[in-house]
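Below is one structure, written out as structure tokens; the observations come after it.
Only a single protein chain was left out; the remaining protein chains are all shown in position.
Here is chain A:
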Amino acid sequence: MSPSVRLQEMIRVIRGARTQGEERGVIQRECAAIRAQFRQADNGTRSHNLAKLLYVHMLGYPAHFGQMECVRLIASPRYNEKRVGYLGAMMLLDEKQDASLLITNSIKNDLSHSSQYVQSLALCTLGCMGSAEMCRDLAPEIDRLLRASNSYIKKKAALCAVHIVRKVPELGELFTPASRSLLSEKNHGVLHGAVVLITELCERNPETLEQFRKAVPELVQIMKGLVMSGYSPEHNVAGISDPFLQVRILRLLRILGRNNETASDAVNDLLAQVATNTDSSKTAGSAVLYETVLTVMDIKSESGLRVLAVNILGRFLLNNDRNIRYISMTSLQKIVQTDHNAVQRHRGTIVDCLKDQDASVKRRALELSLALVSAVNIRSLMKELLLFLSSCPPELRAHTTSGIFNAAERYAPSQRWHIDTILHVLTTAGGDVRDETVPNLIQLITTATELHCYTVHKLYRALIADISVQSLVQVACWCIGEYGDLLLRGECEETEPVQVAEDDVLDALETVLQSHMSSPATRGFALTATMKLSTRITHNVDRIRSIVSIYGSCIDVELQQRAVEYNALFKKYDHMRAAVLERMPVIDKSSPGHTNGESAGGSIKEMEPTKRTQEVVLPQEPANQVCDLLDLLGGSGEPPQPSPALSTTMLGPVSSTAGGDLLDLLGGLDVTPVPPSVIVYEKNGVTLKLQTDRQTDTGMTITLTATNSTDREITSLTLQAAVPKSVQLQMKAPSGDVIPAHGLGQVTQTVLLNNPNKVSLKMRVRVCYTSQDFVCQDTVQIDSFPSPAW
């Protein structure tokens, strides 16, 4: 029996095994036989035994005892044994095994073998698993083969050189001269190998890149030849002449043309030619066009060419082949920032791809659609996105909702649209939204004062329809608590009037409280909302009282605490209840948890200007009443007017935890000892004091306080400051520009000084104000600063 049939026989037997155990038995027996055969002297069956072992290895069984056999077979003079030996080396040996070094000498000898097929085996193995050491040893040999051999060997030597350069980058210099001359070969295999080698060299060494820029005209010529030549049977693939070579040349041109005007210019024409002449009905042509597009977008091409490239991608979007649609979208994603307008033209097709069956295509279409949202198309695009949300696969929902929210926030054409959109998302996919959605939505609702009635009606309707979506329920409860009076009043211009009775509202809230679907946070919202309604309804206050007292013994500690406190509000502090439960002021966007007003300044500028006036107009008295009554404030003489940029002075917008723990309003205040202040300016009854809040080695924070002892108020107060050159100055917005008369109030302004060079700090302050219709302006020099309080 011929030995190779024994190999196939063994395969048949293994495949015939009916269980894993049986298979293992067969394999153990075979391996034992193979081991025995390896120990014997050469009996002509070694290569077949190794082949058997390789099959066993592929099934996943250990085969390390074959490694030495590979080394032996490689050294054999017989081609059939070498062939299997080298195959075994590539499968069983990698550079981490010690045995791999043993074959270096064999490879070296075989590289100069008289038969090109033996040389080929050595080259292939070296190029596949050669370690850095082996590469260093054999690099000169490879260089020799690059120069003086037939094309069969040259092409393999070129790719072997690529492997060597990847393992030992310094050896790149060795191959540079030879690779340059390879470009003039006609053989496609050699040319392809040369282009790959040059690409590798240029990517690793900028100097080599410079050198090879001179080869651009030559490469352009080769490419033109391929594109414009007639039918070449040997290299033709679906009408394209050697697409593999074309793509590699395009890639090399991309690397050479990147960031270089001259090289880019030289290839502009070629790229236009390839783009227009390549038939993309089959994958081969599309592959070449795709590479062309990538090259156009990456080098400094003229705008006409870029538009052509984007149009090609647009055409790809309409292709029947799903793969082509997919790669078109990945490419569009990369360029949507830089060539936004060009991509916008294909928005319709992209949006259609949202309905594609394939999940990868859908995902890409979603990313692109979100990138294409702009103020102009927000309404139509949002319709499509919301439609997509109702049928999108679950793994994309979270991403879609956050994308929709971001887009809505940036481009909302009106507040009502914005609120409607968020509510739509919550009803469709409320379980997949981010945690900050609830406080963000609440904040948005408070700012849209004209829409309070509309919003609360809409939310109420959503609530009685379905209480399973926690985020929606939380927002609905909060709104009903806040604006319950508007809900009960019935009329609303934006929606049809509907009569809502107090009992219905309380029923809805109680359903939420008692439902097992409601999370603890949601129940907290519902309880607080119920409590708030006690000042907004007329007839059912007793019902609220009883609900609150029931929950005073609830197992949930949070609910119990709230209920007990609300109970106390009913019993002991009933006179304060109206004040405590008053309408909330408009919430500052960044204030939850923050006391630093800097970020607030930034975000507020983006919002509608009406907001700022609303902020000032809102009643602040209730908050002050509370603090007087509860007597927590002592000595922090901050003015009641909030300033847009300094929200530190505001007493208590909502914390980000479950909506509005009212009695926690004053939790954030602390009373600091008053630091010493120095009078720096005193004139016309206006006094300017300076106190140092903080001082470090490299800077300090000071507060300027202006008071007025005249009997008319001072208006249009502005303070300007100048400091030495190396010091950086930042003036925060002042608390106001009017100083009330008779010393009844003051204006403060915080100044931050950063002194990295530790020069002696001096400051010049210019004071401008209007007093009794005269405009006054004075400058004071401050040479020394008081020490800080701590």
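Quick note on the criterion: a residue touches a chain if its C-beta (ideal position, glycine included) is under 8 Å from a C-beta of that chain, and two chains touch if they have at least 3 such contacts; residues count from 1.
Here is the rule we go by: contacts and distances are computed from a predicted model.
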With one chain of the assembly withheld, which option in "AP complex subunit sigma", "Auxin-responsive protein", "Electron transfer flavoprotein subunit beta" or "TATA-box binding protein like 2" matches that chain's UniProt protein name? "AP complex subunit sigma"
Looking at the full complex, which residue from A:Ile34, A:Cys70, A:Val84 or A:Ala526 touches the chain that isn't shown here? A:Val84
Give the residue, chosen from A:Gly66, A:Gly172, A:Gly193 or A:Pro585, that touches the chain omitted from the document. A:Gly193
In the complete assembly, which of A:Gln357, A:Gln499 or A:Ser760 touches the absent chain? A:Gln357
Touching residues (missing chain, whole complex) on chain A: 8, 11-12, 15, 44, 51, 54-55, 58-60, 77-81, 83-84, 87, 90, 94-96, 115, 117, 120, 123-124, 127-129, 131, 152, 155-156, 159-160, 162-163, 188-189, 192-193, 196, 234-235, 237, 242-245, 247, 251, 283-284, 286-287, 290-291, 294, 322-327, 357-361
